[in-house]
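Note that one protein chain is taken out, while the other chains of the complex remain in position.
The chains carry the letters A, B and C, assigned in the order they are written, with residues numbered from 1 in each.
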Amino acid sequence: MVYEIIIDGNKRRLELDRRSDEWECVLDGHEIPIDMVSTHADVLSLLIDGKTYEVKRERSASSQNIWIGNTCYQAEVRDPRSLRGRNRAAGDDDGPKKLMAAMAGKVVRVLVAEKDEVDAGQGIIVVEAMKMQNEIKSPKKGVIQKVLVAQGGNVNAGDVLAVVE
Amino acid sequence: MVYEIIIDGNKRRLELDRRSDEWECVLDGHEIPIDMVSTHADVLSLLIDGKTYEVKRERSASSQNIWIGNTCYQAEVRDPRSLRGRNRAAGDDDGPKKLMAAMAGKVVRVLVAEKDEVDAGQGIIVVEAMKMQNEIKSPKKGVIQKVLVAQGGNVNAGDVLAVVE
Amino acid sequence: MFKKILIANRGEIAVRVIRACREMGITSVAVYSDVDRAALHVLKADEAYHIGPSAASESYLNIAKILEAAKRSGATAIHPGYGFLSENAKFAHACADAGVKFIGPTAASMEMMGSKTRARQEMEKAGIPFVPGTSRGLESAEQAKEIAERIGYPVMLKAAAGGGGKGMRLVHTPADLKSALESAKSEAQRAFSDDEVYIEKAILNPRHIEVQILADEHGNTVYLGERECSIQRRHQKVVEESPSAVVDSDLRQRMGEVAARVAKAANYTNAGTIEFLLDENKNFYFLEMNTRLQVEHPVTELVTGVDLVHLQIRIAAGETLPFSQDDVRLRGHAIECRIYAEDPDNNFFPSPGNIRLLREPGGPGVREDSGMYEGWTVPIDYDPMLAKLIGYGSDRAQAIERLRRALDEFFIGGIKTNISLFQRIVRDDDFKAAKLDTGYLERLLQSEPRDSSYKNDDVVAIAAGLFAALDATSMTRGNGLQPASSNNKSSGAASNWKKASRFEALR
Partner (left out) sequence: MFKKILIANRGEIAVRVIRACREMGITSVAVYSDVDRAALHVLKADEAYHIGPSAASESYLNIAKILEAAKRSGATAIHPGYGFLSENAKFAHACADAGVKFIGPTAASMEMMGSKTRARQEMEKAGIPFVPGTSRGLESAEQAKEIAERIGYPVMLKAAAGGGGKGMRLVHTPADLKSALESAKSEAQRAFSDDEVYIEKAILNPRHIEVQILADEHGNTVYLGERECSIQRRHQKVVEESPSAVVDSDLRQRMGEVAARVAKAANYTNAGTIEFLLDENKNFYFLEMNTRLQVEHPVTELVTGVDLVHLQIRIAAGETLPFSQDDVRLRGHAIECRIYAEDPDNNFFPSPGNIRLLREPGGPGVREDSGMYEGWTVPIDYDPMLAKLIGYGSDRAQAIERLRRALDEFFIGGIKTNISLFQRIVRDDDFKAAKLDTGYLERLLQSEPRDSSYKNDDVVAIAAGLFAALDATSMTRGNGLQPASSNNKSSGAASNWKKASRFEALR
């Protein structure tokens, strides 16, 4: 298997090959001997050159966090054989942009109506959780194509709240 | 859904009906109001008449343990619609009996050969784990039909070690 | 002793009180709102009653519903925890009227200490030291100048109706006083429709030190050492420790005796806390009294060896304090971190959601009082505190070492938490040197985080690839029936993971 992995904007090339019990691992052309065991759905123990790493993965709709010790890294994994990456972020394109809830909460105010013209940075929807309010702003100048939530409704992290065209 | 549930030899009849969020529960003809939430794959929280019960289930190949607090109960659940119970124990019949490993371990001695005649209670195979040895005995007088393990081999709980005919 | 106690709270403190009840052989009764049916305190209690919708005003703050649950369950006492109704004198009254013992002080004591001006008047009578100044409004700039001369600069102008920093001005020299007074008054008028402003000596870089007291209903009052709570963000305590690194045994005794005097002046019973400001010259000033169990009570428990919740219950049941002041011995050092579901990298915004992976620390010198579990969804409706992690050591340095180790073992996946903030604090030189005051945390947050030097990008790349490879392997292996449809992605992957994991473990 060959993967392209992007960490902090750096692209790495990783070849992995399973030989019965062992993994052969070539990173950017250098072979690295590794010893891996999975201890939980999202936890690996890696042994590389005598050093141990307990690696944890957090997955959400849009990203994958890799924790090593108490440091968190965002890693995007692409399988070059497939047309697009697994974790290709939504809304990178031109055209309609989706406004997503960063966290679960309750919609306390909808500041726009469909068809409204909005400026970049203009507040669109206010979500409240644990007594704190978060105003979700328009990422660009445009027209509100859709509002998918109503005042008083509950949303989950990653839910699309509105679309700006 | 209707179940026959056998606990300590007592047969109980349980009717369960899911009404959207709630369960209707009739035990031996008496309706019991229950409030249930599942907090983990094998853990339920039950609220019955104000009292809370955290119920845990342990499943193995041959039985189901239900833990309430620190008390463990063996429960067999039968769906009367199906021909046989879910947890029908193996080897209840006459005829060949299987000798099973009660626990994981290493086979340290095989005391018989195939075709040997054995008495009820005679030692057949010795399994060791954690420095303790467990002699598995023949459940009846008969002839060793098969020995499925060899000295030095590892076995898991529930593995068939030998068959007595 | 009570046979059955209702806990009018949720989260870690409800679990804490339930544990005390379990230990004492008392049946515990939880109450819960809609969203809390699967909360830990409901699972841990012996009994549980639903008291309404998720909004606190309709459940945990609803006195009638709580008393109804007490009646239905037959509970003869109520522990209010902290927050919610714990300092609500009306609730204490209502409990008394319903014939249920409120585990805390009397309504009268709560009322006296709940009003800032009344508390100050009573405490002045009792000769308790305050920050020098007036507690009446200033009549003129001349009067302000006169008082400022007397108490000495710098001084602080404060709106009488104030709060949240509005109508406050710090004044360093007489020349600035007049204009500061004018602007404070007009800001107070705008903010509170009341332009009354009073003057106090400004305490620069104060430490927040509080003293735990216990008083039984037979006139015995003891103090149990101090807690340093100077590490705050927006007046919210974040890290607390006991003892304070700057309080010696003489100062401890003096503060403790004043605290006991405050409690006696208020006819106080049960557990309470007297908050003081400590200035750079180790003068201390009464700030306020908290008429309840504090969030940070565990640090006192660890250094004194007593169980404050057991004692609260015993006192409420009419027992005499089982020890006297002379029996109180402090040993070692304890530090508490309040673990919140909030994002320290995004202005501490709350982060409710599902806890998908939980690894909790253990071993020597580590206590965790938790209200969460793996698989539980942190609701959006309440305070985001998940748990308290407390490190204990034979001295402050060891307590910090233990805490650092425990924080590194702690992992809460699926939501954001402030664990990384604590990991930074325990490594900070000023914290290690106990150079603390109420401005400490703000300074730390404004400074550049130390670069975590060693970057593990290679390991991250390898791990990310391995996760992907294991996902792919389990997708195609086995019975082949596992769907790869997108709407099942996360749960499907999780179950595949189970298999992959088992496969690995059997190697």
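To be clear about the criterion, contacts are C-beta pairs under 8 Å (C-beta built on N, C-alpha and C of every residue); 3 or more make two chains touch, one makes a residue touch a chain.
Nothing here was measured: the structure is a model prediction, and the numbers come from that model.
Peer 1: What are the shown chains that the left-out chain touches?
Peer 2: Output: missing chain touches A, B, C.
Peer 1: Touching the absent chain in the whole complex: find that residue among B:25, B:126, B:143 or B:160.
Peer 2: In the full complex, the listed residue that touches the missing chain is B:25.
Peer 1: One chain isn't shown here. Among C:145, C:405, C:432 or C:455, which residue touches it?
Peer 2: C:405
Peer 1: Using the definition of touch stated at the top, determine which of C:54, C:76 or C:377 touches the missing chain.
Peer 2: C:377
Peer 1: For chain B, which residues lie in contact with the unshown chain of the complex?
Peer 2: Touch set of chain B with respect to the missing chain: 1, 3, 5, 7-8, 10, 12, 14, 16, 18, 21, 23, 25, 27, 32, 34, 36-44, 46, 48, 53, 55-59, 64, 66-73, 75, 77, 79, 86, 102-106, 128-132, 134, 154, 156-157.
Peer 1: Against the chain that's been left off, what residues of chain A make contact? List them.
Peer 2: Interface residues of chain A facing the absent chain: 35, 37, 39-40, 45, 47, 50-52, 54.
Peer 1: Please identify, in ascending order, the residues of chain C that touch the omitted chain?
Peer 2: 15-16, 19-20, 22-25, 37-38, 44, 298, 301, 305-307, 309-310, 329, 331-332, 354, 360, 362-370, 375-377, 393-394, 398, 401-402, 404-405, 408-409, 478-479, 481-483, 485, 488, 491, 494-496, 498-499, 501-502, 504-507
Going forward, only the chains that are shown with their structure count from here on.
Peer 1: Taking each chain's centre as its mean C-alpha position, how far apart are chain A and chain B in Å?
Peer 2: Centre separation, chain A to chain B: 44 Å.
Peer 1: Measure off the straight-line distance from the CA centroid of chain B to the CA centroid of chain C, and report it in whole Å.
Peer 2: Their C-alpha centroids are separated by 48 Å.
Peer 1: Would you give the residues of chain C that are in contact with at least 2 other chains, written as numbers and ranges?
Peer 2: Residues of chain C touching two or more partner chains: there are none.
Peer 1: What residues in chain A touch two or more of the other chains?
Peer 2: Not one residue of chain A touches more than one other chain, so the list is empty.
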